[in-house]
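Note that one protein chain of the assembly has been removed; the remaining protein chains are unaltered in position.
So that you can tell them apart, the chains are marked A and B in the order they are listed, and the count of residues begins at 1 in each.
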Amino acid sequence: MKKFSVKTIVAIGIGAALFFVLGRFVAIPSPVPNTSISVQYGLLAFLSVVYGPLAGALVGLIGHTLIDFSNGWGIWWSWIIASGVFGLLMGLAAKVLKMNEAEIGKKGLIKFNIAQVVCHLVCWMVIAPVLDVYMMGEPWDKLIAQGLMSGIANAVTTAIVGSLLCVAYAATKTKAGSLTKE
Amino acid sequence: MTNLFNYIDRPSPIHRLTGASKLVCLIAWSVAAMTSFYTPLLVALTVAALVLFRVAKLRAKDISFMLGIMIVYIALNNVLIFLFSPNHGTELYGSRTVLIPLPGRYDITAEQLFYHLNVILKNACTIPIVLLFICTTNPSEFAASLNRIGVSYRVSYAVALALRYIPDVQREYHDISLAQQARGTEMSKKASLINRLKAASSILIPLILSSMDRIETISNAMELRGFGKEKKRTWYSARPFSKADIAGMVVCLLLVVLSLLLTYLNGGRYYNPFMK
Partner (left out) sequence: MKKEPIISFENFGFQYTAQAEPTLYDINLTIHKGEKVLIAGPSGCGKSTLAHCINGLIPNSYPGKTTGRLTIGGKDALKLDLFGLSKIVGTVLQDSDGQFIGLTVAEDIAFALENDCIPTKEMHEQVEKIAELVDVKGVLGHAPHEISGGQKQRVGLGGVMVGKVDVLLFDEPLANLDPATGKQAIVLIDEIQKRTGCAVIIIEHRVEDVLYRPVDRVVLMGDGRVLYDGGPDELLCQDLLPRNGIREPLYVTALKYAGVTLTPDMRPSYLPELKLSEEQKRQVHTWFSQQPQAPRPPLGDVLLNAENIDFTYAGGHHALKGISAIVHKGEMLSIVGTNGAGKSTFSKVICGFEKPQSGVLELNGIDLSTLSIKERADHIGYVMQNPNQMISKTQIFDEVALGLRNRGVSEEEIRPRVEEALKICGLYPFRNWPVSALSYGQKKRVTIASILVLKPEMILLDEPTAGQDLKHYTEIMDFLSELNRQGVTVVLITHDMHLMLEYTPRAVVFNAGQVIADKSAAEVLNSPEIVEAAHLKETSLYHLSALCGIDDPEEFTRRFIARDREVRV
């Protein structure tokens, strides 16, 4: 494995801390009773684009493991791995599609959203259920329904939160030289 | 805020084990429980987990909150399974013993109940071990332990950084969210879902962008103090393995072997009491 720069290490640590805080404490009520929306996947998609696939994978793995540690429901390796894979895939997609996070335009946003929807479907409809079937022996029907629910919910939050983050980040990179006072 | 992970500092034989050996045990135990559906083994593991709880001097009230979440979670999970696949047990065990006939496909069968018992046992034998690990391991030892079991020290330190900055991020989130609410940002049920997400973004954007500024400061601080120079590093909170550590790890690794062996001898993952 290639050696991470210190900056990437810090980005993974801070990214995981953000992922944790958003996942654990930011509960936005969802239409379905007793469930809340996970805004952290919008963050994860954004960080993976900026810091690359390995950083994205580790933010997802570490952040999700800490959330499971802190809640009482045990560690769900299948879902943790799916979070890590989501970060990995988004980072790879950003490279393959040549997304430039510093000046993301309409085209960039479309790429970002296509990539995130595909990655979410792969993670929650394929990876998480397959692992759950193998590890926990749970029935397919239930897992697919669950995966579909979370896949859609996560894709919607990523579309809004992730896109807004990308736009805001790109705006911070604007050069002052191109502006005039009116 | 100070104790997000519920570490309870109370001397016991389990507390005395090093974080690294407990981490190995946790992983081995989880693997053993996950690979197997051999019911007697699951029962044995559950009983053992509860015994270890006593050894660690943990009391029910220490973890009552987490225990509550766990019970609700297990219950919900089982309800969902039953709703979606009421005949999963029948398919698995290849027989059908109806106990209570119900309309549609929702007959309650002995096979389905036995399958549910297995699912509950699988949760019941791993969740206590996770709680045990969290309650008896000082978070300071997490990173050192990961490094000890072979994770690169750079990645291990990312874990330590996450733990270090969670309280800071949390406080910042809280402050930003209050200032946004004062300006009229609405996150409660009064707003539509899309507006709620947009509102959340108005808090997340300043939070995340200012955190990204912080990344540079921290990485400078770390490099100025020599992080990343050597191929390895030592840890202030690392402790040498004792005999108990080694014994614990050996036992847990044997559990994995046992679990695999039972699956092999059983000729399948599922222990089947219905087969005559």
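Assume a residue touches a chain if its C-beta (ideal position, glycine included) is under 8 Å from a C-beta of that chain, and two chains touch if they have at least 3 such contacts.
Small disclaimer: the values here were computed from a predicted structure and weren't measured.
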item	value
Contact residue for the chain not shown (choose from B:Leu76, B:Val98 or B:Leu178)	B:Leu178
Residue of B:Ser12, B:Asn78, B:Ser95 or B:Ser140 touching the missing chain in the full complex	B:Ser140
Listed residues B:Thr97, B:Ser152 or B:Ser202, member touching the removed chain	B:Ser202
On subunit B, residues whose C-beta touches the chain left out of the figure	1-2, 139-140, 160-161, 163-164, 167-168, 171-172, 175-176, 178-186, 201-203, 205-207, 209-210, 213-214, 217-218, 220-230, 232-239
On subunit A, residues whose C-beta touches the chain left out of the figure	167-168, 171-176, 179, 181-182
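Basically, only the chains that are shown with their structure count from here on.
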item	value
Whole-Å separation of chain centres (CA-atom averages), subunit A against subunit B	20
In the complex, subunit A residues that touch subunit B	1, 3-7, 9-14, 16-18, 20-22, 25-26, 28-31, 37, 39, 42-43, 46, 58, 62-63, 66, 68-75, 77, 135-142, 145-146, 156-157, 160-161, 164-165, 168-169, 172
Residues of subunit B defined as touching subunit A within the complex	4-6, 30, 34-35, 37, 63, 65-70, 73, 80-81, 83-85, 88, 118-119, 122-123, 126-127, 130-131, 134, 152, 154-155, 157-166, 168-170, 173, 187-189, 193-194, 196-198, 200-201, 204-205, 207-209, 211-212, 214-216, 218-219, 222-223, 227-228, 269-270
